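Okay, here's the structure, questions in a sec.
All protein chains of the complex are present and in place, except for one that has been dropped.
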Amino acid sequence: MISQVRPDGTLRHLITLEGLSRELIERLLERSQGFVRPLGARRPDSDSLAGFTVANLFTEPSTRTRVSFELAAKRLGADVVNLEVQLSSRVKGESMLDTVFTLQALHVDAMVIRDAEAGVTAAVAASVATHVSVLSAGEAHVSHPTQGLLDALTVRQHKERFDNLSIAIVGDIRHSRVARSDYHAFRTLGCPDLRIVAPPALMPAAEEFAGCSRHNSLRTGLKDVDVVIMLRIQKERMGQADLPDADRYFAKYGLTPERLTGARPDAIVMHPQPMNRGIEISSDVADGPQSVIRDQVRNGVAVRMAVLEEVLTGADTE
Amino acid sequence: MISQVRPDGTLRHLITLEGLSRELIERLLERSQGFVRPLGARRPDSDSLAGFTVANLFTEPSTRTRVSFELAAKRLGADVVNLEVQLSSRVKGESMLDTVFTLQALHVDAMVIRDAEAGVTAAVAASVATHVSVLSAGEAHVSHPTQGLLDALTVRQHKERFDNLSIAIVGDIRHSRVARSDYHAFRTLGCPDLRIVAPPALMPAAEEFAGCSRHNSLRTGLKDVDVVIMLRIQKERMGQADLPDADRYFAKYGLTPERLTGARPDAIVMHPQPMNRGIEISSDVADGPQSVIRDQVRNGVAVRMAVLEEVLTGADTE
Partner (left out) sequence: MISQVRPDGTLRHLITLEGLSRELIERLLERSQGFVRPLGARRPDSDSLAGFTVANLFTEPSTRTRVSFELAAKRLGADVVNLEVQLSSRVKGESMLDTVFTLQALHVDAMVIRDAEAGVTAAVAASVATHVSVLSAGEAHVSHPTQGLLDALTVRQHKERFDNLSIAIVGDIRHSRVARSDYHAFRTLGCPDLRIVAPPALMPAAEEFAGCSRHNSLRTGLKDVDVVIMLRIQKERMGQADLPDADRYFAKYGLTPERLTGARPDAIVMHPQPMNRGIEISSDVADGPQSVIRDQVRNGVAVRMAVLEEVLTGADTE
């Protein structure tokens, strides 16, 4: 595995949160917080990334994460190009690395990659020149590091510290890159009580999520927690294998106002979106006073600005 | 219906021209005229929208209207993102409003929406935060307000005043959002003789287009008019139901130089494009001396610059 951190301690790539130091993650959160602005507030001018080029390499073009990265880069003055590519497969006979070297030769400084195939992003990072940074925008079920950071930032805005928090992640843990990146973020930040809540068929393998307590019951899983993170469940899985259909899933694992009363009164509710309202979460909760779901989106831009600035201007001073 | 106008009289949203005051429309036309420049003239620098973000939400990506809005926004210094979305349907289970709130949380200041489903744009406008503006780029058969404004601007450049004009709109009135927005623009601006000309099957319901005279004959419809606006006819409708096939349609409703002689000698000919040459209009007329069709496109950018500046910088001073 290639190092994500430069000798001087700055971030060079962001493929996974696993292995990043608490100090580095806290610095990134601090830096991100500096980019947070209230809805409707005018944005301060910044051209810190003028002259840099960011390429968004997405397998599908219209995702919120793509737009979030695109706006983050533009708001710092970078040039952005969007490409719809599947790095994992061979497009027109061109291998993944030829595509990467081509982008590098076009003077792309940062490649933001969303890929359905695990390992592709790290393989790209291992291949690029030293001045190029690679950022994951979501990799298979494995990791979604900027989501992990924005979730940590959101928690940090509402809770003073991590070392006394109880956090529950609820839903399809097994297939979730969000759950894995959240896990790495919260563990590294010192969260002492991290719980995963899922039906047995959606629990991850035993060797994963070390140190988390596992709950098949939403009631015990949410008991007195400070933070509830609901995951999106693929409708296609509903009713398949050992899974209940959508109605029964909601009855057992859907977050309702009533069920939320089991958590602490000041608990916050999060969701990475898009939501299946009425399946994993009721609209009463999603739009209710404890929901910070829209804050997450806003924080996502701030985190991506901070990460882009860190990896690109860090390289600058090498 | 949400108000499109702020308490201070500035425009906040633009969903329809219906109900806008003559004073406001005239002010928008005046402001638009300030952005008109001759072909090939260098553009004056403007950064009036620097720091603002405009999102183009189109159901298809490659339309002239999308490009027109995109260039209008960029030429005033705004950041622009293009998204291909269908707000009316549920994409990946995500409701329309979740998409809208996500964009808002990404600090999008103006959403430009083209939608095939009537009512969607107004529903979005009713939901966004007070600093966000919603602009229709064409809504089903209902309205296309910037087209109405650019058509009015085009007429204004060639005719001194509206209150002595005869204007004929010809073609598929029933299904045309352009006809409806033109109708609202010209009525509000005081046009005393507004005619709609169509085969019976393409006439709108009796309660629509109040105050217009209705003509099934192109000859009487064009008689001594100052302005002829030809509409695009969907080829798919030709020969169906009560409609003639393309050849017969052209024979009866196609605008030829000969037919145009029935209008005033200084009449101008307009078309919102794309044209079906040889069906609703002959190339002789489309490319002839009375055609101002290319002016319409040029005016479209100016109108969109004016509207974007009005809604965004108006909000700024709230």
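Odds and ends about this structure:
Order of writing sets the labels: A and B. Residues in every chain begin at 1.
The working rule: a contact is a pair of C-beta atoms (placed from the backbone, for glycine too) under 8 Å apart; a residue touches a chain by one contact, two chains touch by 3 or more.
All of these numbers come straight from a predicted model, not from anything done at the bench.
Check B:Pro7, B:Gly40 or B:Pro289 against the missing chain and you find that the one touching it is B:Gly40. Residue in contact with the omitted chain (choice from A:Val81, A:Ala201 or A:Ala251): A:Val81.
The omitted chain makes contact with just one of the residues A:Thr16, A:Thr53, A:Ser166 or A:Thr188: A:Thr53.
Interface residues of chain B facing the missing partner chain: 37, 39-40, 42-43, 45, 61-62, 64, 67-68, 70-71, 74-75, 235, 273-277, 279, 294-298, 300-301.
Of the residues in chain A, those that touch the hidden partner chain are 50-51, 53, 55, 79, 81, 83-85, 91-95, 98, 101-107, 129-132, 316.
Assume only the chains that are shown with their structure count from here on.
Taking each chain's centre as the mean of its C-alpha atoms, chain A lies 41 Å from chain B.
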